[in-house]
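Excluded from the complex is one protein chain; the other protein chains are retained at their positions.
Let's turn to subunit A:
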Amino acid sequence: MNPEENTYFNKYREAAPLAVFRIFFGFLMFLSIVRFMGLGWVDKLYIQPKFFFSYYGFEWVKPIGIYTYLIFVFCGLSALAVAFGFKYRLAIISFFLSFTYIELMDKTTYLNHYYFISLMAFVMIFLPANAYYSIDAKHRGNIAYQKVPAWTIDIVKVLLGIVYFYAGLAKLNSDWLLHALPLKIWLPSKYNIPVIGSFLEQEWVHYAFSWIGAFYDLLIPFLLLFKRTRLFAFALVVIFHVLTRVMFPIGMFPFIMIFSTLIFFSDRWHHRFLSIISKYLKVSKSYFDNGKKLVMSRIPYVRFKLRLLMLFLIIQLLFPFRYLLYPGELFWTEEGFRFSWRVMLMEKAGYANFIITDPNTKKSYHVDNSNFLTPFQEKQMSFQPDFILEFAHFLHDHFEEMGIDNPEVRVECYVALNGRLSQLYIDPTVNLAKEEESFAHKSWLLPFNDEIKGL
């Protein structure tokens, strides 16, 4: 790959779309952080719990007590600096690190869209998003450019496209398409929504939503890409996300996606948008229209950056398929489920009753999970194997401190998936204290009594 010779890498576009994207991304992240703090979730999710579930390999990432608030403040201010394009490189690196740190503190709160934010922030570190319409560009004329390499805009589109398309692929399974699950479970419970509420109990609506949802996810990146279908696609984006926002508690995500997809719009649209803003803010937009082009060779370490981003994209394309390396039903074992854009696919719930046995006296104790976990943590723990194992190890250590030598930890865990009757999830005879976390298949999971066909 030689950036100078490759014609694609010598294509240039107006920097306006990238600037608009930076502004929306920064402000929406700032709002998300403010909202998160305003709802009291920092305290509830990161300060009150006595125990936190870690990602494998990131056990060292923990909330830092009351100072956790500082991480959020830091993250929010970084987002604001990104929006303004103020000391952009430093701001986006700060944002990426603090946001990712927050997400790694407790996997109970894992959401695909938080993962998306982390990925996007990582990519933005390498993009000249402050070249245009930013405080940096205003103050440092030597980094101000009106035009940037096209790939710096396209890579944002590719990331967005992956999110949608892979979310669509994940819906191509028998539960979603042939049984309208889990929408058939979720939609009737939204009976109280004005106007559409009564429709949500109709079976045909469950199927219609499932199929439209799958096609929407698969097609929308392409519809956004082509000029002829772009406006229609954007209307769909707005309708789809507003509808999901009304029906499900998904926070800021719909707005993030709606504003992100604007990057597919033309240079002209972005210039017009910035002109309008400039009028309100009394900013001279013409200052930024300096006609200068950020040529590839002027980007520091451009080859390294391109190679890194290429590798990043390849990983992104392959990573969601890692579940193929594991035996058993993905929805059941969840081995390879996270970080794969598998969104809203399962109604899964569990009940985990831990039993501690003293190997010397053979006495057994049932654990009251709520002594150690918040209701939210207990709910998430009770149907995800890695959570169960981590909690089992915590219980082992806890009861060892309480004076039991080498306590054995077993669990009686029942899980129900997509309306199927609950069944035993984990071999109740296995001493989980002796099992180690790894990327290998967890042999102590009991097999799923049914089959879900498809991707």
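We take it that a residue touches a chain if its C-beta (ideal position, glycine included) is under 8 Å from a C-beta of that chain, and two chains touch if they have at least 3 such contacts; residues count from 1.
As a convention for this text, contacts and distances are computed from a predicted model.
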item	value
Undisplayed chain, where the name is taken from the UniProt record, one of "ABC transporter ATP-binding protein", "MBL fold metallo-hydrolase", "Imelysin" or "Phosphate transport system permease protein"	"Imelysin"
Hidden partner chain, touching residue among A:154, A:267, A:289 or A:347	A:347
Omitted-chain contact residue, chosen from A:22, A:113, A:241 or A:396	A:113
Option touching the unshown chain, where A:248, A:287, A:301 or A:321 are the choices	A:248
Contacts of subunit A with the absent chain, listed as residue ranges	41, 45, 109, 111-113, 177-181, 184-186, 188-192, 198, 201-204, 206-208, 210-212, 215, 219, 228-229, 231-232, 248-253, 343-344, 347-351, 353, 358, 361, 363-366, 368, 375-376, 378-379, 414-416, 419-422
